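With one protein chain removed, the remaining protein chains of the complex are shown where they sit.
Going in written order, the chains are labelled A, B, C and D, and every chain counts its residues from 1.
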Amino acid sequence: MRRLPRAWRRPLAVVGGVLAGLWLVIVLAAPVLAPHDPLAQDLPRLAGPGPGHWFGTDELGRDVLSRVLYGARVSIPLALLLVSLSLLIGGVLGACAGFFGRWVDETVMRIADLVFAFPTVILAMVVAAALGASLQNAVLAVLVVAWPSYARVTRGLVMGLRSREFVLSGRLLGFSAWRSLRVDVLPNVLGPLLVLATLDIGTATLLLSGLSFLGLGAKPPTAEWGAMVASGTQQFDKWWIGVFPGLAILTVVLAFNFLGDALRDALDPGTARTLGAEKERVA
Amino acid sequence: MTPLPTSHLTPVPTPAPAPLLSVDDLVVQYRRPGAEPTRAVAGVSLEVRAGEVVGLVGESGCGKSTLARAVCGLTAPKEGTIAFEGAPVGPLGVRRRDPGLTRVQMVFQDPYGSLNPRRRIGAQIADGIRAAAARGDAADGATPGDLLTRVGLSADDAARYPQEFSGGQRQRIAIARALAARPRLLVGDEPISALDASAQSQVATLMRLLAVESGAGLLFISHDLSVVRLIADRIAVMYLGRIVETGPTAEVWANPRHPYTRALLAAIPQPDGAGLLPAELPGDVPDPAAPPSGCRFHPRCPVAFDGCDREDPQLVAGGVACRLYAA
Amino acid sequence: SGGTSAPGSAGGKTLVVDTSFNLKTADPGREFEPTGSIVDKALYETLLTFKGGDVTKPLPGLASSYEESPDSKVLTLHLRAGAKFSDGSAVTADDVVFSLTRVIGLKGNPSFLLDGVTVAKKDASTVTLTSEKANPALPNILPNPALGILNAKAVRAQGGTATAADAAEKYLNKSSAGSGPYTLTSFNANTQVVLAKNPKYNGAQKPTYDKIVLRNVQAPTQKLNVQRGDSQIALDLNSDQTAGIAGGLKVLSGPSSDVIFLLLNLDPGVSDATADAKFREAVRKGIDYKSLLTLGGSGSVQPGGVIPSTFVGALPPGQAPARDLAGAKAALAASKIKNPSVKLSYASDLTLDGLSFQSMAERVQAQLKEVGVKVTLAPAPTTTELDNYRNGKEQVGLWYWGPDYPDPSDYLAFLPGGLVGLRAGSKAGADPALTALGEQAATTTDAAGRQKLYEEIQTDLNDDGAFIPLMQPSRHIVAASSVTGLAYNPVWTIDVAELGAK
Amino acid sequence: MSLSSVPSKGKGGRRLLARHPLARFLLRRTATAVLLAFGVTLVTFILTNLVPGDPAAAALGQRAVGDPAIVAQFRHHYGLDKPLPLQYVTYLGNLFQGDLGESQQSHQSVLTDLSTAVPATLELAGAAIVVSLVVGVAFGVVAALRRDRFTDQLLRVVSLLGVSVPTFWLALLAFYVFFYRLGIAPGSGRIAPDLTAPPHVTGLYTVDAALAGQWQVFWSAAGHLVLPALVLTAYTVGLLTRFTRSAVLEVLGQDYVRAARAKGLPGRTVLFQYVLRAALVPVITVAGLAFGALLSGTVLVESIFAWPGLGAYAYRSATTLDLPAVMGVGLVVGIVYLTVNLAVDVLYGVIDPRVRVQ
Partner (left out) sequence: MGNVLEITGLTVDLPAEGGPRRILHGVDLALRPGRIHGLAGESGSGKTMTGLAVLGLLPSGARTTGRVRLDGTDLLTLPPRRLGELRGRAISMVFQDPSTSLHPMLSVGHQLTDHLRHHLELDKKAARARAADLLGQVRIPNPQEALGSYPHQFSGGMRQRIAIAIALACEPKVLIADEPTTALDVTVQAGVLRLLRGLCDDLGLAVLLVTHDLGVMSAIADEVSVMRYGRVVETGPRGRVLTAPSHDYTRTLLDALPGRST
């Protein structure tokens, strides 16, 4: 059996992997795992944690545990979708900017700058306000603010690769710019981008739940963690309403950050270079 | 790896009438934001004939790589012309390179950067074979495996990734890829300077052998004069964006005429155990963005005389650009 | 730490009131927001006023007495002698005329209060208010803080006019020009308002506190603040939040006069379902009002009709709709609508007395599901949704009506062609009989007659009208036990000048 | 003045600009800033006008909105009755005269609103960034020096927790625990309610109070700052720790560090003069970004601590379609972003002579 790559042998990576795995299981199996219908308002209102409702009940008499479990089906898939979309949009735009340079680069990067000039939440707020509060619009809002960081990173990586010898060699062998981009450039930016994306799943989850917390995201009665924390703020001393969904956000984000951090260590170009040089000496 | 013979130099073929590559009065500039552009190549003329190995030497920053890149169309010239087999070499744009130009191939300096780490080396060599096919050259039936054996590796290595090879091996793979395109002109931009001393002459000799074997011309760039001496038929000495002397290797070696060439040769320490300190050339290569007036070498020239700081000597028919030899 | 000098104790005489701001201006001519009313009530005196929480009987304010003409068209008011503005000048009839004509002329939020009214000076201490139509509600309208009397001279000097060109708002947001118990120290519509005792005030009851600080704080934080003694009064706690409160704090609870209702659009162009009377009946019978009341918490009540229980003209609670699930299903079956599905629109960011419309909507959705009506929730920010509501585009809407003045005539807006009626697709002339009843009620002056007419109107509306009154949420005011004299008034929430210290 | 003197003066000025790198740099920066501000206002304007809602509905009362005359008066007052392009041009025109318009919600000039909201947020974000930099850099350095030991692992967990915890949730917990449960933190707002805000100079209460010598106010303001600022730092400390760690590790592997050690310099000197100086360059960039993140964070935190800052103002303006206010917020935020970037660039120059020369 091949040994696990170094990154995976780190305990934090394992914790992150296990946590993320657990949450993914919850996403799939929430209906089986949840003791109650997350929308049913048939329990006593504002009951503290106890048998029958281990995380307590909320102001409408719904089971907080079931809502937290179902909340995973909202936040996690959306965060994944969001990250994939921003990766796609930012990646393509950034790759074009980096590879073609000139006005393409100028245009894309100036737009990215413009977006960067807004604090994320405020821009997302304006977008959500403009389009109405809903999860789709919140996703759109986060998308608007999230793609530029991918564009920037991709552009930087592509610019670095563009003048690398193997890319030039390809061009000299008659690759068109597109083929070069596809065959030589993109596969080599994918690794770092995936690390970024893994770390960004956490950020996306935080942003989405932040918007829902502000009332600009999920529509009720959807069990969404940010919105659940917001309803928890209405009842400071009924701590369970807000604390458990908050913990859910924390653990999900933490899981992906643990994973991403380990991946980044493994893919760190510095480390990679040293490893390469090491091999050279041994060979 | 099998050590390659280093001694059987193919005899210099009689110069063909039409040059394969002719560079004429080439100027290449780098724009710098908010400053005068750098003239990295400042009026260079050079020819490479089929089957000929031209060694281009010069100190760091004198514009060797820039010249090489311009020859391959990777950098657009500011002035002058570059013709390959009589047709002009246009700069590389977004579209694919003119298939005819895939007859010009290049081997780069950095063995770690010249192969795509995400692709098997077989696939990368196959790109070269495909380039030749795309041009309409009849297939010669060579497979990546064959090419690998030709550069002294095993055919099984085709399925491996670049990371699994040493620097010297990678450079051989890069050469195999370039050769797969069956080039008529091979440009090597310091292809050996990143290698171990023991690997350097092996790889250099291999390049010469394979290029000449296939009847292609080779423009070999290096700052290591001893290697150039070993493989080049003709030598061109570059200083600060200009070629200051050119001529058959043995001639230049035995009888360097330009003061810079002389200094360069004298500075090479000989491993003869004699304990002779090499001669020193005072000063450094000036910034190409602000070259000295007149002869570019005059501030460092031990034999500069009155007027060298004003008059800019041109490369004369004798192959030297120095006022000492002005007619 | 926070309360260094124990504010509110007799020494400091500072009263900190936490409320979540709904405040745009301190200019009475433009003000019509709850927080603005608290501020202006303290800064300006009105001709008539109410005492404590009783809004059924107007009492003397700047006017020591008044007479109403028999046709309820002319109101004559006699000014109190000796009333002085904070700059020491006397309050005159000219000031009254200027202030009230200014409210009308500004075309601002409160202008409608004096719709069709002309103000005239009779002599130095008498003014007359003449209405185009009989206006028996006028004495109940006059206590509104928006009708506070300004120092005409001072305001004119700052660009004040009785037209839209008026430029005195900036000035009135910096310093007050009134004769009320307090003067304005600082005003920030987003953060806090500070008031100081007016030494020139000569009203009957002198204020207790030297300084009043009104802070913009969200309800949950209000609770913590008041519990920690960081503030003395929290105005916006809901029942759940007040539930656990004890220890040195007192809670004043009672139904608010805001009525939350469900709107079912009568316009078939908007929804076939809600335009169907049987469907409306199904909804009316399908809602579990008692269960909704649990959301409003203790103190919330179900009004008999659209007029809140605390007002003249309210329908007895016994006549309010009640849940009848079987009846609802029967009605639904009898309707022409199969597989009914409606969109419930509401303002997602709206909370009323701490009760979120969000929760209400969710519960209504759950209840109607039992009847077999599929309700889709369509929340939107208030701004966006308000537009739909105003334009009568909502199929089912969840809204509330807060009284502009404590008189049943305010509720005539629910009739066909009325302001609210139109929003439910109830066009003028849709129900001539009801319209006639309304016109009669508006001009009837004797109390018993009015009561009967308004009851009739509400019964009619309850039968098959577009509105289903759901509840009056409970209004809670939490205060430190040292604060005395606390009362909730539907017009201005609290009168800080009435508060005392123990 | 003779006409002929005009062009020569202009030419001279241009030559000076062309020659002086700093002048050129600042000129280019200002041009970018103006362009960006233009972009920000345009985007905000378009976005806000995309909203289906009606500002009049948001700003007027339920009765007033039913009266066409009042609505018309409102629209006229705020220029909403003009065609959209004209509204925008008018806005830009006023902008050049320093007039940001009047908020429909607060009826005050937006500039006045911002002059209290912006300093409040800046005070919070500024305190947070200072703390984050100190703690984050310290953590990062320690983690790098103790690479792969227990301390490093611990700091890794701490920093990842920091970047993973939802700020709004942390604010909630902190307020509940430290104010409500333990009573060791002061309540909401910027100062104790019985105190009067210090005279407005910078708008930063701590600074203003210190300037005025009002120490009671100063301590109250500083005390109120602690908890929200600490909540905000969770994310940025995490971020900066991670970045400092890798930057320091990278520098530690450099030849010049080895050379400094070969010179026999004490460890402290090597760390502070050789390692940190080089490692700070990437850290500064991230600190600039972190400041942006802090501004976002304040939006979520301000509501819980009743902090009267830009976030609360932005939220209210955006949800009520208060166009002048939203545009004002956009502008301010853009300016802050540019200023931070400029500061980062200047700091580069201070730290790295290679940048200075260019």
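Please note the rule applied: a residue touches a chain if its C-beta (ideal position, glycine included) is under 8 Å from a C-beta of that chain, and two chains touch if they have at least 3 such contacts.
Computed from a prediction, not measured in an experiment: that's the story for all the values here.
**Q** May I ask which residue of D:P68, D:G213 or D:P266 touches the chain that does not appear here?
**A** D:P266
**Q** Using the definition of touch stated at the top, determine which of B:L230, B:C295, B:C308 or B:A321 touches the missing chain.
**A** Only one of B:L230, B:C295, B:C308 or B:A321 touches the chain omitted from view, namely B:L230.
**Q** Spell out, residue by residue, where the missing chain touches chain D.
**A** 254-256, 258-266, 269, 273-274, 277-278, 351-354, 357
**Q** Spell out the interface residues on chain B facing the chain that's missing from view.
**A** 6-7, 59-60, 196-198, 200-202, 204, 223-227, 229-230, 263-264, 266-282, 284-285
The criterion applied here is as follows: only the chains that are shown with their structure count from here on.
**Q** Which pair wins on C-beta contacts, C-D or A-B?
**A** The greater number of contacts lies at C-D.
**Q** How big is the gap, in whole Å, between where the Cα atoms of chain A centre and where those of chain B centre?
**A** Taking the mean C-alpha position of each chain, the two centres sit 48 Å apart.
**Q** Using mean CA coordinates as chain centres, what's the chain A-chain C distance in Å?
**A** That pair's centroid distance is 45 Å.
**Q** Which residues belonging to chain D are in contact with no fewer than two other chains?
**A** Within chain D, the residues that touch at least two other chains are 51-52, 175-176, 180, 303-304, 319, 321.
**Q** Residue numbers of chain A touching chain D in their complex, please.
**A** So the residues of chain A in touch with chain D come to 11-12, 110, 113-114, 116-122, 125-127, 129-132, 202, 206, 209-210, 213-214, 226, 229-230, 232-233, 236-237, 239, 242-243, 246, 249-250, 253-254, 257-258, 261, 268, 270.
**Q** Please give the residue numbers of chain D that touch chain C in the complex, ascending.
**A** Against chain C, chain D makes touches at 51-55, 57-67, 69-70, 73, 77, 105-108, 113, 116-117, 175-176, 179-180, 183-189, 192-197, 216, 220, 223, 303-306, 308, 312-313, 316, 319-321.
**Q** Could you list, by residue number, the parts of chain A that touch chain B in their complex?
**A** It comes out as residues 100, 164-177, 179, 183-184, 187-188, 276, 279-280, 283.
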